[in-house]
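Not every chain of the complex is shown here; the ones you see sit where they belong.
In this document, chain identifiers A and B correspond to the written order of the chains, with residue numbering beginning at 1 in each.
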Amino acid sequence: MKMKPVDHIKIKKSMTVNELVRQMDSAGVLGAGRLGKAANICESMIKDKDCKVFLGLAGPLVPGGMRNIIIDLIESSWIDVIVTTGATLTHDLGEALGYRHYQGKADADDAELHRKGFDRVYESYMPNKIYEGMEDFISENFDDLKGKKSIRELLWEIGRLTPHQSILKACFENKIPIFCPAISDSGIGLMIWGQLAKGKQVETGAFDDLKEIIEIAWTAKKCGVIYFGGGVPKNYIQQAMQLAPKSAQYGVQVTMDRPEPGGSSGAELKEGISWGKLNPKASFVDLICDATIALPIIYAALKERIKF
Amino acid sequence: MKMKPVDHIKIKKSMTVNELVRQMDSAGVLGAGRLGKAANICESMIKDKDCKVFLGLAGPLVPGGMRNIIIDLIESSWIDVIVTTGATLTHDLGEALGYRHYQGKADADDAELHRKGFDRVYESYMPNKIYEGMEDFISENFDDLKGKKSIRELLWEIGRLTPHQSILKACFENKIPIFCPAISDSGIGLMIWGQLAKGKQVETGAFDDLKEIIEIAWTAKKCGVIYFGGGVPKNYIQQAMQLAPKSAQYGVQVTMDRPEPGGSSGAELKEGISWGKLNPKASFVDLICDATIALPIIYAALKERIKF
């Protein structure tokens, strides 16, 4: 049995994030080792010219301070497809319309927050006024939106229309397809419902995006998947991988969900081999870590390793 | 400070599930106390004639052996609205078409499972043939499906068409609205994509269901929510509660997700007060428990308490 010893991490003064991640990779086990490996696999799939990189984003990444990193990722052209939640797009649109999220407390008085107009997301607060801003925005631009057949087309159009830089605008400008299958389950969805309630119509179909994401997977030479959080974003990409000729050949999953309840969010990537979602020879790693810790570290390491 | 002591649970021979749940309620703390309280709150909202009960179901409940209980719940008329995942409906339809799920191992050889045609869901296995059965079913019945404007209409129609008893058939027969916002993120969605790829069309809109679920919440005298698992099902009901005149007045959440990562799935119900999703005076409880343990226990207790 040939084995690598665990090298103990040695901290030097003023070491860069990437130097630390390299040390973690040499330790090679537990959270540290997996974080090191996650950075390596992300680097490999991004540098692999044949590989289409699918990024799944769930959880409060925008209220958690990750918005710049996501926009930088899109603008760097490292990512080919994004799938995310309606909540993320709602938070993002809110900030693009000039609102902010705020630092709060997990044990806040929620009734008081309600009276003062703040919606709590664990320990961050979103001003409820975001809804008013979005309602105006959707209402004013509804004519531009209503012709859109697929949710992806709708999202690019919203991106085009947003006044300031945003995840959606970056996707539109860089022509990165962004999917959000459960868009109706979000503030944006609510605003569109508000228009429907006034008798307006929208033509966006529930199934039309499938064709597009599956064709990208189907025609890719290789596929790589990166998941921060689970939910629909992960599952929707996994489903596309089932139809990719060689399934995913690279995989990185970062979540705090656990596999034992059996749901897709916490399922280990390895499970995907049985489904034909992950190639049995893929490079992959599951990292149990808060996304707001892992994402900045991995991105900082990558930024030092990869030339644009 | 007036406080109730923790009564130690006393086990009697051959006690019924409900007798045990009553003892847990008297203990009053930790998992036991919360399970006792969950049963009480479910009982209250079901017995409250003015209350519309919204049930959110996520996670592998059908592969986990919960299908009969869910069907019984629907047929008992205790539930007014169901929101679930495409995966649950896919598993359910598979069983309605004559397939079964199997007992497996979490540390299985996934490559071998893939060769043998079984898709792993933690420690249960789904035969991959379910996809073929569903493809035939959707293909043969596509003409009946394609006129459906909303996902809920589509699901009732699938329920009507299924040959054996199923969650969807029970919803259709008992006229219980069932919603699945992310239907495209599922085996059923894939089968419909298969038809689109052949040039067929489907008219189902991405936003049309919103109107229906919001109107139910909007017009209800009272609302109660029961969540097994999080994801889109929970969030979609929570969103409807935001528009209910008095928000939810009863709430039970059962999940293994934790609040600290900040996502909706693990968020404590209390957080909903800030959003106007939960009434500040609501009866509610968060139970951290595997759904396949908590659901049978709570349902068994309710069945002893509530006369049909």
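Quick notes
Just so it is clear, contacts are C-beta pairs under 8 Å (C-beta built on N, C-alpha and C of every residue); 3 or more make two chains touch, one makes a residue touch a chain.
In this text the structure is predicted, and so the values were computed from the model without any measurement.
Each chain in view is the same protein; 2 are placed here, and the whole complex, as held in this structure file, contains 4 copies.
The rule is simple: only the chains that are shown with their structure count from here on.
Note on subunit A versus subunit B: their Cα superposition corresponds to a rotation of 180 degrees, in steps of 5. Distance from the subunit A centre to the subunit B centre is 25 Å, each centre being the mean of its Cα atoms. For subunit A in complex with subunit B, the residues that touch the partner chain are 58-60, 63-64, 87, 106, 108, 110-111, 113-114, 118-125, 128, 151, 181-186, 189-190, 192-193, 196-197, 202-211, 214, 229, 231-232, 235-236, 239, 242-243, 255-265, 267, 270-276, 280, 290-291.
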